[in-house]
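One chain of protein is taken out of this complex; the other chains stay put.
For reference, chains read A, B and C in written order, and residue numbers begin at 1 within each chain.
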Amino acid sequence: MKKERIETREDYIQSLKELDHHVYYRGEPVPDVTEHPAIIPHINAAAVTYELAGNPVYRELMTATSHLTGREINRFTHIHQNIDDLMKKVRMLRLLSHQTGSCYQRCVGLDGINALYSVTYEIDQKHGTDYHKRFRSFLQEVQDRNVMVVGAMTDVKGDRSLAPSDQEDQDLYVHVVERRKDGIIIRGAKAHQTGAVNSHEILVMPTISLREKDRDFAVSAAVPADAPGVLMIFGRQTNDDRKMEGEIDIGNARFSLVGGEALLVFDDVFVPWDRVFMCGEYDFSGLLVERFATYHRQNYGACKGGLADVLIGACALATEHIGVARASHVRDKIAEMIHLAETVYACSVACSAQGHRTPSGAYYADPLLANACKHNITRVIYELGRLGHDLAGGLIATLPSEKDLRSPATGKYVEKYFKGIKDVPTEERIRVLRLIENMTGGTALAESMHGAGSPQAQRIMYLRLGNLEQKKAMARRLAGIGGEE
Amino acid sequence: MKKERIETREDYIQSLKELDHHVYYRGEPVPDVTEHPAIIPHINAAAVTYELAGNPVYRELMTATSHLTGREINRFTHIHQNIDDLMKKVRMLRLLSHQTGSCYQRCVGLDGINALYSVTYEIDQKHGTDYHKRFRSFLQEVQDRNVMVVGAMTDVKGDRSLAPSDQEDQDLYVHVVERRKDGIIIRGAKAHQTGAVNSHEILVMPTISLREKDRDFAVSAAVPADAPGVLMIFGRQTNDDRKMEGEIDIGNARFSLVGGEALLVFDDVFVPWDRVFMCGEYDFSGLLVERFATYHRQNYGACKGGLADVLIGACALATEHIGVARASHVRDKIAEMIHLAETVYACSVACSAQGHRTPSGAYYADPLLANACKHNITRVIYELGRLGHDLAGGLIATLPSEKDLRSPATGKYVEKYFKGIKDVPTEERIRVLRLIENMTGGTALAESMHGAGSPQAQRIMYLRLGNLEQKKAMARRLAGIGGEE
Amino acid sequence: MKKERIETREDYIQSLKELDHHVYYRGEPVPDVTEHPAIIPHINAAAVTYELAGNPVYRELMTATSHLTGREINRFTHIHQNIDDLMKKVRMLRLLSHQTGSCYQRCVGLDGINALYSVTYEIDQKHGTDYHKRFRSFLQEVQDRNVMVVGAMTDVKGDRSLAPSDQEDQDLYVHVVERRKDGIIIRGAKAHQTGAVNSHEILVMPTISLREKDRDFAVSAAVPADAPGVLMIFGRQTNDDRKMEGEIDIGNARFSLVGGEALLVFDDVFVPWDRVFMCGEYDFSGLLVERFATYHRQNYGACKGGLADVLIGACALATEHIGVARASHVRDKIAEMIHLAETVYACSVACSAQGHRTPSGAYYADPLLANACKHNITRVIYELGRLGHDLAGGLIATLPSEKDLRSPATGKYVEKYFKGIKDVPTEERIRVLRLIENMTGGTALAESMHGAGSPQAQRIMYLRLGNLEQKKAMARRLAGIGGEE
Partner (left out) sequence: MKKERIETREDYIQSLKELDHHVYYRGEPVPDVTEHPAIIPHINAAAVTYELAGNPVYRELMTATSHLTGREINRFTHIHQNIDDLMKKVRMLRLLSHQTGSCYQRCVGLDGINALYSVTYEIDQKHGTDYHKRFRSFLQEVQDRNVMVVGAMTDVKGDRSLAPSDQEDQDLYVHVVERRKDGIIIRGAKAHQTGAVNSHEILVMPTISLREKDRDFAVSAAVPADAPGVLMIFGRQTNDDRKMEGEIDIGNARFSLVGGEALLVFDDVFVPWDRVFMCGEYDFSGLLVERFATYHRQNYGACKGGLADVLIGACALATEHIGVARASHVRDKIAEMIHLAETVYACSVACSAQGHRTPSGAYYADPLLANACKHNITRVIYELGRLGHDLAGGLIATLPSEKDLRSPATGKYVEKYFKGIKDVPTEERIRVLRLIENMTGGTALAESMHGAGSPQAQRIMYLRLGNLEQKKAMARRLAGIGGEE
């Protein structure tokens, strides 16, 4: 990366070209991610986080003032200094969802730096270590260079009924295989790494609360995406071949589909000590996971709420295109979709508005309400998909291809027979239907289910954070038990 | 009312004794509401709004500084001056729900004064009237005396397919029957008037958006509860007889059940001009309804979320009492209940956090998110009731009465056969089950459905506030329609 | 019981008058259940099972030919001889729900005799006992006299985490306390006994699958309702006081509310051997519970589906009464209620149509589909209640009492202000609203949740009956695993 600071879309793409990282897709190496059609749309989406920050209209949401340097930075590299920052974060996400209709990937890094910022501070308080200082130094570099960071938490996990050190193959959780004078060697792999193939830095974090015997798995570190030993395998998505084919059938040609995840392999990767932020402090692994999860769950109502807005708009168009937009049942389903979108957005706003300061000074979203946010997503997105399919009609499952539309043999039939109301060209109708298909297919749904933690993870948090004892005391008092009142 | 200012529970009860209002219940007059067992629990619940305001622990939430006088006032008489006031309102409501497990009734008055405060200001701006000044004067009296105000909006409505003036009997909507020099005469009735029989003042407001031909129905005014011509018929509630019988079977002996509604009849009631705040300005009736509805919908996630907390506690106890609290399906249902409670609370928080200033200076909750709040309540409370019934077991539908427990003939059998785990007395178990029954019965559910507007009212707002055009534009752009991108 | 055979409503009532059983309500003995207003409506509902059997219009559904005697008998005393009998059973139940809008109580006895008929046969096959012969003799008596039988299964259970014999008080499960030459002595209590106070015979059955150490709890026997030592405490229901007050507020004056359950105490009751059908064969207790549960779960879609039909009709009327029946959202909610009613009815039909013959010759409903039937009820009834409340409006929670309607002081206001459309008298409107209130209140809902087994009981059955191994094999084959295909 030659340029000091990435400011524009062009800077960003250039910076990726200069990265010497090892990316594979369909069993083949990808020499330049910025030129591979399977990856370009994801790069386009991430690039919007740079573009909008440079646009005065969006500057208030997209940028912030660094508490480290006082300089204006991209909000995706900012440590939340107050509740207003937490609120702006979620408004920024809804905006970006509106702009891209997809996943812009930088929130995992943002959440990673915020989680580590506060946790390294607390580790140092207890253990007398100097992780926080190291981390601030790394953070300043991130802010100054405005790099994209992937938050690498989810291990591949193997047999879930066994602890990391009890796995037959211990590499199924990333761990320290050697401690050297100048640094550590780590091995393992992280799954589902959103944005990994177009990020500059990887922020490794443990994925579960660990016990003493698993202390080697309690490791956090920053690794350049092109560090020796790092290798990425880009995963498949629903209809990913369509990205290689044309424009219409993808649905959202420019930004494609949520996700763009990779398997991130650490094949004995060396990390110098100044980029190590946890190494053996297993007693803080649970806290780090919880912090990261809360920040990440905070996002979902804004991110998916914003995508829902796009989907609602597309459904409104699709029904207009066939002359049924005023039918009462159509109006009612649109109203229901708005209800669902605003409900999940409300959860993102609420956990932000109820945030609080951590000892490090970083602000933290309310974890109970952040859980409610993500947990609703695991249901609401499926219901939105269902309503979207209802309104779009069966064509989203049976439409001919763009090639049929363009073919001399079949084009005239496609044009003629998929025409809706008089003034709307058939191609417009098809484009909108393909967008709906894109936003309600398998990957889009599954990402909502498992991103930021699977549903059961949230249910465990409800029981932990729900203060059941206080609730029981209130019930006892009102039932007239225990002499009170 | 002899006392200048109502400060304590005792003041409040004394003030009600001094009221000369006409209340009927079961076809009989109620000479003193403070001594009628059907009404006492509702008075107890409203009294908590006075008690806690005098308790230093709760003072920050329960009181505010009047923007009119600078004096400390009960928050239930306060005009919200900023977002913090909106947030404190919802936190206050959740607290009161925890304290009472019931309905404390004063939010309708609070929402009424806030709605009229801003709307009278805007009427004056347009029509050159002086309603706002009159209203501030009334408001100061409310704040200084700390009286309880019932927000009287919902007309009885007759045939819903007809406008007010098209009804066979025009009295089915409250309206002005005579304009006199010194004031107006109004006639009609308001239904479902929560807290009416133990309030001091009635704040009349129109119930729908009106057209010119219905200008006589565009009337807002403050009427003392004991004004000549005012008459109240206290309605039935689920299991209301049990209030007259003993203690256990009511479930929540001190505060009973949500609601306590009355039909409020205006049989040609005179109102002097200085207490008239709208008289014919039909063009503002819709705005007033919307303002009131938003403020009122803002409450439901906090109010019902707080009640849900009590219900969750009761269910946790009920399952402990029979030794199943650790069963995985029980834990899972408790987690689900917490999820639902926090989701609705999140909506109350969110619409408050996203509030904004009206021209009058009063702060207003976000109407779209406030709708989401109430609309969720119309579903979530039924699901909470369902889960509550699941956890409580069939006994809530078949338990013998308190008299059976106390009877020499049957008491020993009830004691013996309804015993759960060893260390919990049978009576405790029964008390908790009766509390669950109380909180999940007919009235409790139906109030959640229709209070602050029936579901369809919210769906109409979704379509009005949901900005469908913007959503369609976003979808078009991402689908590659219209030359953009 | 002097009359040889109960044929008419009058016979039935007379037979109850002649019963010398010990019933308590609100701590007081009830000398004649046929004259106590709390019990009369339940008797009225059960009486319909006699009345309709004597009506030629309903004879095909309401009667059957005894396989024991060839005589025509009431279908409620019939052993199902083929699938047509199973189908007629569910059609009979839907019919009776239409006629009563309530619970006619005789299905528990019907399900008890069918379960014991087949299980006693199988016990004898294994253990060489002669229970089946004894049971046929008892059954013939039931058929000939046409008595009402209560199926007494649910023990009070105490601490659910302990086996019967591990309870501190072993009486929390009914058990044999003495074996004598001429019979046995049993002690304990059965909870939630629907129809107990107006039945002639009690059919005791164990409530769970038992192990060897609990063999004394494996007891089944027929006990006359007025046997010495039997005592019943009639439970409370939602709004049960209203039965003592007048007509309108009950909602369904003639048949009142589902349920009418009692605690049934066996205080050392002697049973002669010829009425003992299981005594120690713990290895068959699980089977008996499963058989009874299946027959009982078979009913719910027909019984509650029929009640849903009445509720739908009432909601259609309530919306007509205020002029909104043609509104699209109202039509849509009515359509949804029909959908739910037909879905649960479909489950009753399906498990009947898929029934099969047991070794005894008695036909048995499909247990997996019968579970689906009941499990849907635990959700659908709440959703129907919710929709019912939505359509009925808030009045069901705030209506004044019948006494207010009749009072000279308030009647005119009630008449005037609760008027809907022109041609419908106010009282009609109120009656319909009270019916809806009656059918959607606490008891009505909770009974749907727990009758025939709580939800978790069904989920356990799903895992037991769902044939997961076969399903996995199909998935493996289609995924191309294991060499096949």
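We adopt the following convention: a contact is a pair of C-beta atoms (placed from the backbone, for glycine too) under 8 Å apart; a residue touches a chain by one contact, two chains touch by 3 or more.
For clarity, every value in this text was computed on a predicted model and none was experimentally measured.
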item	value
Candidate in contact with the missing chain, chosen from C:Glu4, C:Glu60, C:Asp268 or C:Glu428	C:Glu428
Contact residue for the chain not shown (choose from C:Asp11, C:Asp111, C:Asp309 or C:Asp390)	C:Asp309
Which residue of A:Arg5, A:Arg357 or A:Lys403 touches the chain not shown here	A:Lys403
Per the touch definition above, residue among C:Glu28, C:Glu342 or C:Glu415 touching the missing chain	C:Glu342
Candidates A:Asp171, A:Glu281, A:Asp366 or A:Glu428 - the one touching the absent chain	A:Asp171
On subunit C, residues whose C-beta touches the chain left out of the figure	87, 98, 100-101, 247-248, 251-255, 309-314, 316-317, 331-332, 334-336, 338-339, 342-343, 345-347, 349-354, 368-369, 371-373, 375-376, 428, 431-432, 434-435, 458-460, 462-463, 466, 468, 470-476, 478-481, 485
Those residues of subunit A which, in the complete complex, touch the missing chain	24-29, 154, 156-162, 168-169, 171-172, 189, 191-192, 231, 233-239, 241-242, 249, 259, 261-263, 265, 322-324, 327, 329, 378-379, 382-383, 385-386, 389-390, 392-401, 403-407, 409-411, 413-414, 416-422, 437, 440-443, 445-447, 449-451, 454-456, 459
Touch residues of subunit B, complete complex, unshown partner	328-329, 332
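Here is the rule we go by: only the chains that are shown with their structure count from here on.
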item	value
Contact pairs, highest-scoring chain pair	B-C
Chain centre separation in whole Å, for subunit C relative to subunit B (CA means)	38
Chain centre separation (subunit A, subunit C; CA means) in Å	52
Subunit A and subunit B: spacing of chain centres that average the CA atoms, whole Å	40
Multi-chain contact residues (two or more partners), subunit A	332
